[in-house]
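Every protein chain except one is present and positioned as in the full complex.
By letter and in written order, the chains are A and B; residue numbering begins at 1 in each of them.
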Amino acid sequence: MNTSLPKWADILLVPLLSLILAFLVSGLVVLFIGKDPIEAVQVMLSGAFGKFGIGYTLYYTTNFIFTGLAVAVAFHASMFNIGGEGQAGLGGVGVAVVALSLNWPHWTLAILAASLGAMLFGAAWAAIPAYLQAKRGSHIVITTIMFNWIGSALIVYLLVGPMQAPGMVPETPAFPAGASIPTLHDFLAVFGVEFDKHAPANISIFIALLACVLVWILIWKTRIGYEIRAFGHSEKAAVYAGISPLKIIMVSMLISGGLAGLMAVNTVMGEAERLVLDSVQGAGFVGIAVALMGRSHPLGVLLAAFLFGVLYQGGGELSFTMGIPREMIIVIQALVIMFVGSLENMVRIPVERLFLRFSKGAA
Amino acid sequence: MDFNTVLQLLDSSVRLSTPLLLACLAGLYSERAGIFDIGLEGKMLAGAFAAGAFSAYAGMPAIEGGLGMTYGMAWVGVLAAIIVSIILALIHGFASITLRGNQLISGVAINFFAAGSTVLIGQHWFHAGGQTPSLAGAERFLPITLPFADSLKTVPILGPIYQGLISGHNILVYIALASVPLTWWLLFRTRFGLRLRAVGENPGAVDTAGISVVRQRYAAVLIAGLLCGLAGAYLSLGTSAAGFVKDMSAGKGFIALAALIFAKWQPKAALFACLLFGFLEAIGNKYQSIDLGIFVVPVQFMQALPYILTVVILAGFIGKAIPPKAGGEPYVKER
Partner (left out) sequence: MSSDKTDQGQLETAALVAPAIELIGVSKNFGPVQANKDIDMTVAKGAIHGIVGENGAGKSTLMSILYGFYKADAGEIKINGVKTEITDSHAAIAAGIGMVHQHFMLVEPFTVLENVIMGAEDGPLLRPSLNKARKVLAELAQEYELDVDPDAIVGDLSVGLQQRIEILKALYRQADILILDEPTGVLTPSEADHLFRILENLKAQGKTIVLITHKLREIMAVTDTVSVMRRGKMTATVQTADTSASKLADLMVGRHVLLEVDKAPAQVGETILEVKNLSVTDRQGVQKLKNVSFELKAGEILGVAGVAGNGQSDLLEIISGIAPANSGEVLMRGQSIDLTNKASAAQRRARGIGHVPEDRHRRGLVMPFKTWENAVFGYHNNVEFSGPMGLADQKAMLADTKAKIEKFDIRPTSPYLPASSYSGGNQQKIVIAREIENNPDVLLIGQPTRGVDIGAIEFIHKQIIALRDQGKAILLVSVELDEILALSDRIIVMFDGVIQGERLPADTGEQELGMLMAGMDPEAET
C-alpha cells in the first residue's frame, strides 16, 4: 500500500469516510424500500445498546472477531479465505463431537477441549483448499466457496444421520451439563455486576479477545509471522529468502480455518448447547467485511467486529419493529465491503490530493 | 439404462448447463480482457430477480397496478434482468478499471449485495419472503418445438434425438448455444476481439498502440453483464421454478468460473465444460441416492456432487491452465 498519506489518515480517515459512504448508501436502500432511515438508525442503536440488546451485540461481536481474524490472517499471506462459513460450520461439528464424547466433570476442561476440537475441524476444512492452492494452483477463492457448500451438505448429512438426536429434528442431542459454559451474566455476577440473564453472550468473548492478542503477536512478533507477511507481499521474494510457499499457505490457512472454527465455541457451546442446522448464519462471510474494515489488524478487527455486532443485533430489531427483512444486514455488509474494499480509491485519491495541496500550501 | 433414460438425462443436462454456459461466456469476455469476475453469481442472481419481478409486473392486470400485457412479458423480464446485471457490472468495472481496486473483493461485495437486496426488494414489492409471484404462460419462456420434430419422432434413433434432445427447449437455451460460435467469431475474427484479447494479455501494448485500455475493458465487462443477465433470466423464467426464489443461483456463478478455467478460456471448450457440469447435476437430480450394495450413497452427497467435482477439476487433473497474463491486475502506466 504505497501512499503519500500520513499514517493516521491512511488507517483511520480513509476507512471512516468509506464507512460513512457505505452507511449513506444503505440509508438510500432503506428509503427505496419505503422506510425511514433515521428511524431505522434509532431502532438499530437502541436495539443494539439497550439493556436486552447489548448481550446479543456482544455475542455477535464474539463471532465476528473470530471470523474477522480468520480472514485477516489469510489476507496477510495474500490468501482470500471465503470459506469461513464452512470452516465455522465444521468447527461446530468439532465442538459437538468433543462435548458429546464424555460426561465433562467441569466446564473449564470442556471449553479447552471443545476449543481444540473446533480449531482442529475448522483447520481441517481449510486444509484441502490450502493444499490444492499450494500444490496445484487451484484458485482458493473458488475452492473455499465450494467447501462451504460441501460443508453444509456434510452437516445436513450428520444431523439427519449419524449425529442426530432421537426424534425427527435435525440436531444433535443437548450437550451434558458439564459442558455448559458460563454466560456473561454468570461471569459478571461473580464481580457483582448485573447483566441480562437471557443474553447469549458468554465467556467465549474472552477467548476472542485472547485470540486478538495472539494473532497480533503471531503476525508482528514471530518469525513465522514475518514469513507470512513476506510471502503475502511477494511470493518470489519469499522463495528467494528460503521461505517455502507450501508451508506458509498451509500454516496461514490452517490458522485461519482454526480461528473460524473457534467461533463455534461461542455459538454451539455457549448458546445452543447442541449442534443445529445453519449454526453459522453468515458470520463467516461477515468476517470478510470485518477484516477489510479492520485493515487485517487485530485491533481494527476488534473494532469492526463490534460495529458489525451492533449492526446485526440492531438489524434484528429492524425486522421486529419496522418490518425490514434481516437481509438488510447483508446489504449493509456488501456495501461496507464495496466502499471500504474495492471502491476505497474513490475516497483515497481525493483525500491524497487534498493532503498534497495542503502540504504544498504549507511549504 | 435404456436409450430413453439416456436421452432424458442428456436433455436435462442441456437445460441445467444453459445458465452455466451463459455465465461462463460472461466470465470469458471479462477474464479475456483481464478483469477477474467473482461476481458472476451475484449478477446472475440479481438478473433472476429482476426478470421474475418485471415479468410478473408486466403480466399483472392494469387494475392491480401492472402493465396488463398478454404476451411478451418474459421479454420485459429479460430486459430488466440485463439492465440490472449491467448496472452491477458497471459497478465492478468502476471499482476494478477506473479505481483500480481489488477485483476479488469487488466481486464478493457484488455477490452479497445481490443476495441481500433481492430478498429485501422482493419482500417490499411482493410480501412473499423474497419470492416473486409464480409465473405462468407468456410470463415464462416455454419450450419451442422445432420444425418437423413431432413428425420425425418415429425415425429410429435420430428421430427421438431430434425431438427429445434438440427440439423442445426454450429460446434462451438456443441463444446460449448460439453465443458460443458468435463469441468465437467475435474474439478471433474481429478487430474488437483482437483488442479485447490483447488488453488481457498486455494492456501496455494496447495503450501504446493508441487504443484506450479503459474503454476496451469496460466493453468486456458490459458484455459480461449482458450475458449474466440472460443467465439470470433463464433461472427465473426458463426453469420449472417459474419465478424468483431466494438464493436460486446456488453457486452456479462459481461453477461457471471453474468451467471457464477447465475450458482454458476457449469458447468451444466452455460449451463442453458446461455440458459436463450440467450432466453431473442431472445425474445428481435423477438419482437422489445410489445403493451400492455395501452402503447407500446419501442424498446429500449427490447434492454436493457438482461442488465436489468443481474442486476436483480445479485441482487440475486436467493439466495446467494458463490464464490471460494481465488478469486481475489493474492497469497502471509504468514509470
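The rule is short, and it goes like this: contacts are C-beta pairs under 8 Å (C-beta built on N, C-alpha and C of every residue); 3 or more make two chains touch, one makes a residue touch a chain.
The structure displayed is predicted, hence computed values, not measured ones.
**Q** With the full complex in mind, choose from A:Ile38, A:Leu210 or A:Val239 the residue touching the hidden chain.
**A** A:Val239
**Q** Given the contact definition stated above, which residue among A:Leu116, A:Ala165 or A:Ile224 touches the chain not shown here?
**A** Within the whole complex, the residue contacting the unshown chain is A:Ile224.
**Q** Could I get the residues of chain B that touch the absent chain, sorted low to high?
**A** Residues 189-195, 197-198, 201-202, 204-211, 320, 325, 333-335 of chain B touch the chain absent from view.
**Q** Which parts of chain A face the unshown chain closely enough to count as touching?
**A** 1-2, 4, 217, 221-227, 229-230, 233-234, 236-246, 356
In this text, only the chains that are shown with their structure count from here on.
**Q** Using mean CA coordinates as chain centres, what's the gap between chain A and chain B in Å?
**A** Here the centre of chain B sits 30 Å away from the centre of chain A.
**Q** Would you tell me which residues of chain B are touching chain A in their complex?
**A** Answer in residue numbers: 38, 91, 94-96, 99-106, 108-113, 115-117, 119-121, 123-124, 130, 251, 254, 257-258, 261, 298, 300-301, 303-304, 307-308, 310-311, 314-316, 320.
**Q** Can you name the residues of chain A that touch chain B in the complex?
**A** Residue positions touching the partner: 29, 32-34, 80, 82, 128-129, 132, 136-139, 141-143, 145-147, 149-150, 153-154, 156-157, 161, 285, 288, 292, 324-325, 327-335, 337-338, 341-346, 349.
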